[in-house]
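== subunit A ==
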Amino acid sequence: MFIAISAVILVAIAIGLLRAFLGPTLYDRVLAANMSGTLTVLMVAVLGFMTGRPEFLDIALVYVLISFVSTIAVLRVCGTGCGASRDPEADSGEG
Partner candidate 1 sequence: MLISDLPVLQVVIPLAAAPVCLLLRNPRHAWACALIASWLVLAIALMLVQRVHAVGTLSYAIGAWVAPWGIEYRIDMAGALMVLVVAIIGALVMPFARRSIEHEILEKCTGLFYTCYLLCLCGLLGMVVTGDAFNLFVFLEISSLSSYVLISLGSRRRALTAAYQYLIMGTIGATFILIGVGLLYMMTGTLNMVDLSQRLPEVANTRTIMAAFAFVTVGVSIKLALFPLHQWLPNAYTDAPSVVSAFIAATATKVGVYVLLRFFFTVFGMQFSFDAMHVGEILMLLAVAGILIASLVAVFQDNVKRMLAYSSVAQIGYIILGISMASAAGVSAGMIHLFNHAMIKGALFLAIGCIFLRLGSAELRDMHGLARHMPWTMAAFVAGGLSLIGIPLTSGFISKWYLASAALSGGYWPLVVLILASSLIGLIYMWRVVEVAYFHVPGTMMHKVREAPAVMLIPTWLLIGINLYVGMDASLITDITRQGAEILIGEALQ
Partner candidate 2 sequence: MSPELTVLACVALPLLAPALITALHRWPNPRETATLLTSGCLFLLVYSLHDDVLRGSRPAIDLAEPLPGLKIGFEVEPLGMLFALLASFLWIVTSVYSIGYLRSHHEWRQTSYYSYFAVALGSAMGIAFAGNMFTLFVFYELLTLSTYPLVTHAGDDNAREGGRMYLGYLLGTSIILLLLALVWTWSLTGTLDFRAGGILEGVVTPGVAGILLVLYIFGIGKAAVMPFHLWLPAAMVAPTPVSALLHAVAVVKAGVFTVLKVVIYIFGIDFLANIPVTQWLMYVAAATILLAAIVALRQDNLKLRLAWSTISQLSYIVMCALLVTPLGIVGGGMHIVMHGFAKITLFFCAGAILTATHKTRISELNGIGRHMPWTMAAFTVGALSMIGIPPTAGFISKWYILLGAIETREAVAAGVIIMSTLLNAAYFLPIVYVAFFRTPNDTLESMPGHNTRDTDGEAPPLVVLALTVTAAGTLALFFLPDLPLDLMLQLSGGSP
Partner candidate 3 sequence: MEILIDTILLVLLMITGFSIVRMRSLLAATMLTSIYSLLSASLFVVLDAVDVALTEAAIGAGISTILLLATIALTTDREKPPQRTPMLPLIVVIITGMALIYGTLDMPHFGNPQAPVHLHVAPAYLHDTPGEIGIPNVVTSVLASYRGYDTLGELAVIFTAGAGVLTLLGYRTRGGNSMDPGIRKLLILRVIGKLFFPLILLFALYVQFHGDYGPGGGFQAGVIFATGFILYALAFGLGNAQRLIPHQLLRIMVAFGMLLYIGVGIESMLLGGKFLEYNVLADDPVSGQHLGIILIELGVGITVASVMLMIYYVFRSRQPEGDL
């Protein structure tokens, strides 16, 4: 059962990834990354139960914090300067 749950979460991550590739703006990618982070947290939690070692939840906790900080960092560090209008992927499609 846990397997099934994890698999579903993985599929969700895959879809999130797809959004990250498609963009089209940087914000979409960051959003996708953020969602993948949340999903990963859940997956790790589920995996911990699956392998019978729920103490792995520490890892999930770390993930929550890290993915939050890095999302904030994208926005703060690159600021508004890295706005959508400048996303090269938007006009050229792919590299």
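Selection criteria: all candidates are chains of the complex that A comes from, given by their letters.
In this text, a contact is a pair of C-beta atoms (placed from the backbone, for glycine too) under 8 Å apart; a residue touches a chain by one contact, two chains touch by 3 or more; residues count from 1.
Computed from a predicted structure; not experimentally measured.
Colleague: With subunit A shown on its own, which candidate in 1, 2 or 3 touches it within the complex?
Modeller: Selected candidate: 3.
Colleague: Taking the touch rule as given, give the residues of subunit A at its contact with candidate 3 in the complex, in rising order.
Modeller: 3, 6-7, 10, 13-14, 17, 20-21, 23, 26, 29-30, 32-33, 36-37, 40, 43-44, 47-48, 50-51, 53, 55-56, 58-59, 61-63, 65-70, 72-74, 76-82, 86-89, 92, 94-95
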